[in-house]
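Of the protein chains in this complex, one is absent; all others appear in place.
For reference, chains read A and B in written order, and residue numbers begin at 1 within each chain.
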Amino acid sequence: MTTEFTFQDNAAKNASAGHLAAGALAAGHLPDDAPIFDTEKMSISMGPSHPSTHGVLRLQLELDGDNVTHCEPVIGYLHRGDEKIAENMTYNQFVPYTDRLDYLAPLANNVAYAIAVEQLAGLKVPPRCAAIRVLVAELARISSHLLGFGSFAMDTGAWTPFLYQFTEREKLYTLFEELAGARFTTSYTRIGGVARDLPEGWLQRVGGFCDQFLPRLEEMLAMLTRNKIFQDRTVGIAVISKEDALAYGLTGPNLRGSGIGFDLRKDKPYSGYEQYEFDVPVGSTGDCYDRYLCRGEEIRQSVRIVRQVIKTMPDGPWYAADTEEARRIFAPRKDKVLTKMEELINNFMIVTTGPQIPPGEAYFEAENPKGALGFYIVSKGGGVPWRMKIRSPSFCTLSILPKICKGAMMSDLVSILGSLDFVMGECDR
Amino acid sequence: MTAASTAASTAAPTVVSVAASTAVLTAAPVSISAATAGGIVAALREKFPQDADKITPRASADHPAINIPATAAVAILTHLRDAHGYDMLADLTAIDWAEGASPRFTVVWHLLSVASAPDASASGTSASDAHAKPGSYLRVAAGCANDAEPEMPSVAAIWPGANWHERETYDMFGITFTGHPDPRRILMWDGYPHHPLRKEFPLAGVEGELPDPEVAAETKTKLIAAPMAGGPFVASSGGLNIGENEPRAKDESWNENAEKPKAEGLKG
Partner (left out) sequence: MVTANKEATYNSAIEGDIVVTRLDAVINWIRANSIWPMPMGLACCGIELMAAGGARFDISRFGAEVMRFSPRQSDCMIVAGTVTYKMAPHIRRIYDQMSSPKWVIAMGACASSGGMYRSYATMQGVDRILPVDVYISGCPPRPEAVLDALVKIQDKIRREPSGRALFKEENKG
């Protein structure tokens, strides 16, 4: 009934406005450009609870039919106050909070945070520690990209890849659990080292995982890469130009998908990344499909790095040398703590007052799965940071949404969100 | 491989040699970064003679860092982007040096050079000399002149990505960015009365109203200060009185000794 009324109303309106001759209207013939229905712009709130917003992102949309005329992301629904919390606890106490920033790759966050504090403290870690960090960061990248891949597939209508990738992720979780004791909130690094050495035989099991994983990965990627439906929904959608990617501070696969081959692991290597051979995939057009291809290739390159690390894993300690300076920053070995008075006191001081970091400022960005995760730490000395700013790649990534969503189709939004691969825990902090 | 990791797990920490460990972390040596900062400071002083005395090198543990005056911030940052190749604004934030300090608020920009320098033939040779290498950072800081109502010119016109960063800085610190296209809160909701990252604001938060009055009426819930009595505990070091040095929560705004924080006492 409603439709009929609308039609009659509009028809009468159109007729009175002189768009149509009354005769043509009576005969039921309408010219092609006749505005039969009034179109009104519609406002829609997408999220904060929506399966394709990957958490609690909310998009305030203005639609003209199926076209998005205005898109405004509303964030902050997962703002938990991480930066304020960091100002109220010692450096080591904050490590578990870094797990929960990008909760798809906690190990990579741990590594980025530890290196940032060490950079401020001027602390050097031994080669084995650096190699372990590279190894776990790359495993985290695999696990994060896998979930990004799976949820992207789910957003575009494919359910199978999601279940496939979760099977592989579970295998990774088993490895993480053996390494750190938790499936994904690992808290594995410490200031000046890692929490514990690799378990016996763990490297072999990681190697075994890589061997069985690569064929599975090809199988998974093959489901989407040449898939007609997937291509139709992603090729040419939401093209981000090089200039825009730079101007909005995009990093990681989103930047590389736009054709800028910038990778902090190559261009500002940390933790010994310069020792490993790997390629940086770069997209050509910067659409959703390119970003997907970049992630897929990055998984392969991560496996390549992991295999090199396994092959060249150095022996030695997994924490910084026990120098006078280092003693102000991390606790001595447990066997010394339990047998020697001085070390016991030292241990007590480190645990209660925190690592004594000299005054100063440091900013460190690591190439995380989602992009460059940065920690800007301002210290006034002592065990507690004065200010810690977390530069989150997802925050920058989402800030480009108003630009690229304008003019897109409503149904493309889920493809766009899936291709950007963001995490709200990190975005909102 | 099994044997190797077993050997490592039982190895004494004294095995590591200092020479082996120095090669790993890639913090730039202090002398180099100071020199680079000096170069940029000299170049900027030449370009902006009227602000020459206010462009100074800034103490830094890693990247080159400079202080600039807030009044010339937009001009200097534009120049750094165009002539020195710092084409990406990696981060924008602020530091609150607590009440009493002046300037109380410092805004910090982290610039990153991503793209390589254009060919010397395409542009002037002097420009490519000044062009930063890909992967090099520059920290630029400027103090806000007014401590009570801090202001800073917006760079959202230079880097559109700064839009959200500045909204966040406004939300968290109350720093107004003049010329910002959309000065609203971003992380907290519109209408939230405080700026949480200011030093006088307690971590626990203060009492207040939920963003949605209907739900608040239905559930009779409001914002309450979070309990802090259970830690995390931090001990301060160096004090003479051992009783004061014992580990306690840094934010003592709500525990057995303190009343819940009140919103009235806050200036933020």
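Following the convention adopted for this analysis, contacts are C-beta pairs under 8 Å (C-beta built on N, C-alpha and C of every residue); 3 or more make two chains touch, one makes a residue touch a chain.
Not measured: the values here are computed from a predicted model.
Asker: Which of these, B:Ala42, B:Ala59 or B:Ile224, touches the one chain of the complex that we don't see?
Answerer: Checking each option in B:Ala42, B:Ala59 or B:Ile224, the one touching the absent chain turns out to be B:Ile224.
Asker: Using the touch definition from the top, which of A:Thr167, A:Gln212 or A:Thr312 touches the missing chain?
Answerer: Per the contact definition at the top, the residue touching the missing chain is A:Thr167.
Asker: For chain A, enumerate the residues touching the unshown chain of the complex.
Answerer: 48-51, 55-56, 76-81, 84-85, 96-97, 99-100, 103-104, 147, 163, 166-167, 169-170, 173, 183-185, 424-425
Asker: Which residue numbers on chain B touch the omitted chain?
Answerer: 187-189, 194, 196, 201-206, 210-212, 214-216, 218-219, 221, 223-228, 230
FYI, only the chains that are shown with their structure count from here on.
Asker: How many angstrom lie between the CA centroids of chain A and chain B, rounded to a whole number?
Answerer: 21
Asker: What does chain B use to touch chain A in their complex?
Answerer: 1-2, 4-9, 11, 13-16, 18, 20-27, 59-63, 65, 87-91, 93, 95-96, 108, 110, 112, 114-115, 134-137, 139, 159-161, 163-165, 168, 172, 185-189, 196-197, 201, 203, 232-237, 247, 249-251
Asker: Which bits of chain A are touching chain B when the two form their complex?
Answerer: Residues of chain A touching chain B: 75-76, 79, 81, 83-85, 87-90, 93, 115, 118-120, 122-130, 197-204, 207, 244, 246-250, 255, 260, 262, 264, 267-272, 310, 313, 315-322, 333, 349, 352-354, 356, 358, 360-365, 372, 374, 376, 378, 382-384, 386-387, 389, 391, 395-396, 398-400, 403, 428-429.
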